[in-house]
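The complex appears here without one of its protein chains, the remainder shown in place.
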Amino acid sequence: MAITVAVAGASGYAGGEVLRLLLNHPAYLSGELEIGALTGHSTAGESVGALMPHLPQLRERRIVDSTVENLAGHDVVFLGLPHGHSAEIAKTLGEEVLVIDCAADFRLKDKAAWDAYYDGEYAGSWPYGIPEMPGHREAIAQSKRVAVAGCFPTTTTLGALPAVAKGLIEPDISVIAVTGVSGAGKKASVAQLGAETMGNVRAYKPGGSHRHTPEMVQNLSEYSQQGPVAVSFTPVLAPMSRGILATITAKLAPGVDAAAVRAAYEEFYADEPFCLVLPEGQQPETQNVVGSNMVHIQAHVDDITGRLIVTAALDNLCKGTAGGAVQCMNLALGLPETAGLPQAAVAP
Amino acid sequence: MAITVAVAGASGYAGGEVLRLLLNHPAYLSGELEIGALTGHSTAGESVGALMPHLPQLRERRIVDSTVENLAGHDVVFLGLPHGHSAEIAKTLGEEVLVIDCAADFRLKDKAAWDAYYDGEYAGSWPYGIPEMPGHREAIAQSKRVAVAGCFPTTTTLGALPAVAKGLIEPDISVIAVTGVSGAGKKASVAQLGAETMGNVRAYKPGGSHRHTPEMVQNLSEYSQQGPVAVSFTPVLAPMSRGILATITAKLAPGVDAAAVRAAYEEFYADEPFCLVLPEGQQPETQNVVGSNMVHIQAHVDDITGRLIVTAALDNLCKGTAGGAVQCMNLALGLPETAGLPQAAVAP
Amino acid sequence: MAITVAVAGASGYAGGEVLRLLLNHPAYLSGELEIGALTGHSTAGESVGALMPHLPQLRERRIVDSTVENLAGHDVVFLGLPHGHSAEIAKTLGEEVLVIDCAADFRLKDKAAWDAYYDGEYAGSWPYGIPEMPGHREAIAQSKRVAVAGCFPTTTTLGALPAVAKGLIEPDISVIAVTGVSGAGKKASVAQLGAETMGNVRAYKPGGSHRHTPEMVQNLSEYSQQGPVAVSFTPVLAPMSRGILATITAKLAPGVDAAAVRAAYEEFYADEPFCLVLPEGQQPETQNVVGSNMVHIQAHVDDITGRLIVTAALDNLCKGTAGGAVQCMNLALGLPETAGLPQAAVAP
Partner (left out) sequence: MAITVAVAGASGYAGGEVLRLLLNHPAYLSGELEIGALTGHSTAGESVGALMPHLPQLRERRIVDSTVENLAGHDVVFLGLPHGHSAEIAKTLGEEVLVIDCAADFRLKDKAAWDAYYDGEYAGSWPYGIPEMPGHREAIAQSKRVAVAGCFPTTTTLGALPAVAKGLIEPDISVIAVTGVSGAGKKASVAQLGAETMGNVRAYKPGGSHRHTPEMVQNLSEYSQQGPVAVSFTPVLAPMSRGILATITAKLAPGVDAAAVRAAYEEFYADEPFCLVLPEGQQPETQNVVGSNMVHIQAHVDDITGRLIVTAALDNLCKGTAGGAVQCMNLALGLPETAGLPQAAVAP
């Protein structure tokens, strides 16, 4: 019998991208996986054809309400809801249901961090959905609950992890991450109008004020041998739909040189299908990962100032959200981890 | 034994898109199809990783010269060369080799039309690669030579064909087609710089001066019951990488109303997997076809002026070039026509 | 004593552009013109610095409510309100006040046209604000009420007028106008999000369904010697902030050739400071008019199909709205018509 998959928040950008990936997934194409309920809140009752014309296979489907009844009876439920709504829904889903949450509700292990950055009650944490973090792949494979990582934390974690884990830098990093506008979601807003975002670049929530900051601290500190890692994070909005380019800088630890850095990065990701350390001198570009599940990474040593400058690019909606979510689904279902996840990007 | 495929002009945009599609093609994933020689001219000797980092699976490959030796011994050869180079190469490839030309060299059946628009000697014509044109699917399936259609002619032909074939309009149409910048190809140019194309829209080669015009005339006239179709075509360059939106206008034939138009369009494409006639009132958007092999079409009747206004959107690099080419390959090899060709697009 | 100018709807895009132009106006720089009340509705109480940081000179100012009291006592009042609000405010302003309306409320002379396209009661018409239309400059100069033209009608009218007025084409034209996203105004909307407009082109309100259509019909018919001009108008949204490029096509009248067309266009605009007929073969580009009050025009004859193809580019917020408004203010105040209106654009 086929695996049935529901998507809550199906008409948002995360939900739509999950569907795009599922529609090209070999398990779907062979009939082993079926797309079940597509739920939403304000869009309930509307057709997929009207809401997401880029998914013509589903155009006759309708969005239904995000109720217990509509989500019940599926083997897998993706939650692509605004932060703060996943916990309640998750409670209504049986333990045998694989629940993959694209929101922040279950990402933080530390209640104090949650309270400092989020409203609402702390709901606990689930296995964290970056399989490339040592130990996480196994935990995800054995869990029925997965908290997909945020888009900025995925970029920063995968960019900085080799350096942190191998002690190549001081545990005090600065991250400036340029992001496309789809990260803000599909909701009406003056600040996110085309006229306010085209031909325009602006930083927002500088320093540690963005909610993704504690997630980065948590991820990197987990592997640091020098105590907790301090992260100063500033996102920058750029005029493109998709993509994140994070530039991560930190002081090199004493005695570390470019050769050691390169060796560490190449070794760390040697067996990872979705992490590509680029050849020396070649910089990541977001267009080279759009639509794919890849992270392209470069690690540059600035000898003059004694800094490491890591650049990492991914597609915020794919590897940064829905691609990461499907990767976790694959693991948790025992499917090939890379199934349905493109390595080749839609460029130019 | 696996089918082997070579791509000449592999480092251009058309060649890169053929490769992107092949890398996700089920025949490639199952090992039935292998990617052989990747040839180029100015890029010969360079690695795919340096030239097309969006295709990480091929990053260790090198572009080799477009010589007879390098292209020999493949079952399929895609030609993604500048106009005027295909004929010579095609001559060196055996009759048993499936040759799919993405250039204009073999598209025009009329030597006079060729002479009016192209330099160099007329080389004849091959079966023309729009399977959705009645009769063409069968011709392509039986041929070892296919001339893939131009991106503008594909958009215009599929947009106007139902109206022309069913005599709904006068055989005198005007086409304004907005295109993304990748249509100009991957060659250094001041006019195509980012700084000259972002935040900028301009028409070029207005009226009948663009080389794609005679191709549109040929295609539509083939099905016209009212004699040759006159086409006034003006392309407009817009600040996006991919996508064409053609707006096609013509006077309605006497007695034709909106209901007749809708019925004709829906019937004409009822069984076509890649042609979607949108519900009444919904306009095509290029973002909904980017990365896919779809054409989205709307046909609107302007009662006040007695005109038909058809809008049609496709991805110039995919359905408009490489997707059309792979669709023809599928047909000519006896594979499922839709294999490896996404219907879902990368949006937003 | 200085001329005092109020702007109603000051925090919208039209209002902001009026202010940008006034701040660089020689009468403002010399102290002869003063910027008075800046009014708004939802933004009342907010500072200009927060709402329009691109106008630093006014950053300490606050938006006040659009009340009779706040608008009273000025010599000039610009109305940059949503359609349907101008009539009521205008009634409260004395006859000696110069009122320049950027909305559609007073553009149409024909009540039937108004009723067909707009809600609300017909309020009559004011002198129409395109000074380049023969006779209008004089009417504007003598009026205390001016209805500024819509952005699409300005482009189409100035592009087609020489051909219509001199009988060079049949009175049945088709217009496809590509526009930047600022034309939709500064209001929250999903369809106008950056993520829904970048990398995307779409037509909307095709045929005669856009409200600007009857305005074009009115303008061109005023000068036609062949009876009313039929206009089929389709706007297309492109990923740029500012700019309109209209492509206007029509059948040539019998016996008209390229030389006659060129002579007519050059003669028609020979003395117009803001209308530039480009040399043969050079196409208008929107980037060459951004921030300026210019219209760049080309008229191409397609001999094969017997059509005229006129392309016209302007900045929808400047010449298409606020620049046109300031030009009218200059005329009505007896200032030099070109004062404060740039001919040079901000390119690239």
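So that you can tell them apart, the chains are marked A, B and C in the order they are listed, and the count of residues begins at 1 in each.
The rule is simple: contacts are C-beta pairs under 8 Å (C-beta built on N, C-alpha and C of every residue); 3 or more make two chains touch, one makes a residue touch a chain.
Bear in mind that the values here come from a model prediction, so they are computed numbers and not experimental data.
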item	value
Displayed partners of the chain not shown (whole complex)	A, B, C
Per the touch definition above, residue among A:105, A:196, A:215 or A:337 touching the missing chain	A:196
Identified contact with the non-displayed chain, of A:2, A:72, A:87 or A:230	A:230
Residue among A:41, A:62 or A:307 that touches the chain left out of view	A:307
Hidden partner chain, touching residue among B:181, B:299 or B:314	B:181
Hidden-chain contact residue, picked from the options C:43, C:70, C:156 or C:182	C:182
Absent-chain interface as seen on chain A, which is shown	172, 174, 176, 178, 195-196, 198-204, 206-209, 230-232, 234, 236, 238-243, 245, 247, 249, 283-287, 290, 298, 300-305, 307, 309, 311, 313, 348
Residues belonging to chain B that touch the chain removed from view	13, 180-182, 184, 186-190, 192-199, 239-241
Interface residues of chain C (partner: the chain not displayed)	13, 16, 19-20, 23-24, 26, 29, 49-50, 52-57, 59, 182, 186, 198-199, 241-242, 276, 278-279, 282, 285, 287-292, 294, 296, 342-348
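Keep this in mind: only the chains that are shown with their structure count from here on.
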item	value
Per Cα centroids, the chain farthest from chain B	C
Chain pair with the most C-beta contacts	B-C
Intercentroid distance (Cα basis), chain B paired with chain A, Å	34
Distance from chain C to chain A - Cα centre to Cα centre, in angstrom	45
Multi-partner residues of chain B (at least 2 other chains)	198-199, 241-242, 285, 287, 290, 348
